[in-house]
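Single-structure report; data block below.
And now, subunit A:
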Amino acid sequence: MAKLLKVQDLKISFQKNEVVKNVSFEVERGEILGLVGQSGAGKSMTGRAIIRLLPSSASVSGRIIFKDHDLLTLKEKEMRKIRGKEITMIQQDPVASLNPAFKIRDQITDIMKLHLKLDNKEAVNRAKNLLNEVGIPNPEKVILKYPHQLSGGLCQRVAIAIAFACNPSLVIADEPTTALDVITQGMVVNLMKKMQKQFNTSIIFITHNLALAANICSRIAVMNDGQLLETITSKNILTESSHPYTRILLSSLPTLRRGSETT
Partner candidate 1 sequence: MTVMEKTLKDSLLNSLRSKKILVSLVIITVFVFTGLTAPYIAPHDPNKQSLRDANLPPAWVEGGNPSYLLGTDSLGRDIFSRLLHGASVALYVAATATFLTGVVGTILGIAAGYIRGKIDELLMRVVDIWMSFPPVILAIALISLLGTGINNVILAIAVVDWTRFTRVVRSEVLAVREKDFVASARAAGFSTNYIIWREIFPNILPTMIVLATLEMGIAVSVEVLLSFVGLGVKPTTPSWGTMISDGLSYLRTTPTALMFPLLTTMVVVLSLNLLGDGIREKIDPKLEVFR
Partner candidate 2 sequence: MPVTTYYLLKRVAQMAVALLGASFISFTLFRILPGDPVSLMVGPGVTEQYIAELRAYYRLDQPLVLQYFYWLINLLTLNLGKSFRYGVDVAPLILERLPATLELVLVTLVIGVLLGISTGIAAAVKRRIDSILQSISLAGLAIPHFLWALILVVLFAAILRVFPASGRIDLGLEITRVTGFYLIDSVIAGNAEAFISSLQHILLPSISLAIGMMTLIQRTLRSSMIDVLNEDYIITDRMKGHSETYIVFVRALKNALMPVITITGVQFAFLMGGSTVVEKIFGWPGIGNLLFTAVQYRDYTLVQGILMVYALIVIVTNFIVDILYTYINPKVEFK
């Protein structure tokens, strides 16, 4: 089966500063790939480059082949058809990622009206169902609220609902749990696993938390300083990883042990 996404020799720079240097990887259909690294490793940039939402001052080169089309060569108009329908993104700060001047209802139905050509009634119904799927109680009430009236966890659920609304092939989750407390983190991760199984979507899960990535992803790509160091399967993360940097990441994970120190 052809790969869903092939990133080849991706380079991203901001005014002579190379932030992503020659990154290549692939994503299969239905798999969850983790993109792990420290802040500034270039993982967010890579994610945004795929959906082409980098700041305008960025210069990009390389190939991003999605379903046999090189996304970097597409015209903006064509890219807009892909955004929201084929590829979507979830951002780090859930409350900030929702437009404060519009009700939740408008923010979910708009994407469906745009790509699925639904009328208002159908869109609202589908929105309510989606909110149910992401585990929001009382969707009829939530739908009429504004983002600032909801908690971070609720907002992230809404963001997930938006991301899956049009049944995309690829969801780019850019540190979706970083701004949340641990319990909500677990909730979001479980939710994403569920949605992925339900819709058979591929997910690129970007995080700096290796343990979290190992939990949800089947494969993990480790990045540092703009470069992709190695790609390993989560199951064999302890045995397979050969890169010294990954070893450092692994060793810095806190472990719970009877006794005192870590090794």
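Selection rule: all candidates are chains of the complex that A comes from, given by their letters.
One rule holds in what follows: a residue touches a chain if its C-beta (ideal position, glycine included) is under 8 Å from a C-beta of that chain, and two chains touch if they have at least 3 such contacts; residues count from 1.
What you see is a predicted model; the values in this text were computed from it and never measured.
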item	value
Selected neighbour of subunit A [touch, this complex] from 1 or 2	2
Residues of subunit A defined as touching candidate 2 within the complex	51, 53, 80-85, 88-89, 91, 93, 96-102, 110-111, 114-115, 146, 148, 159, 162
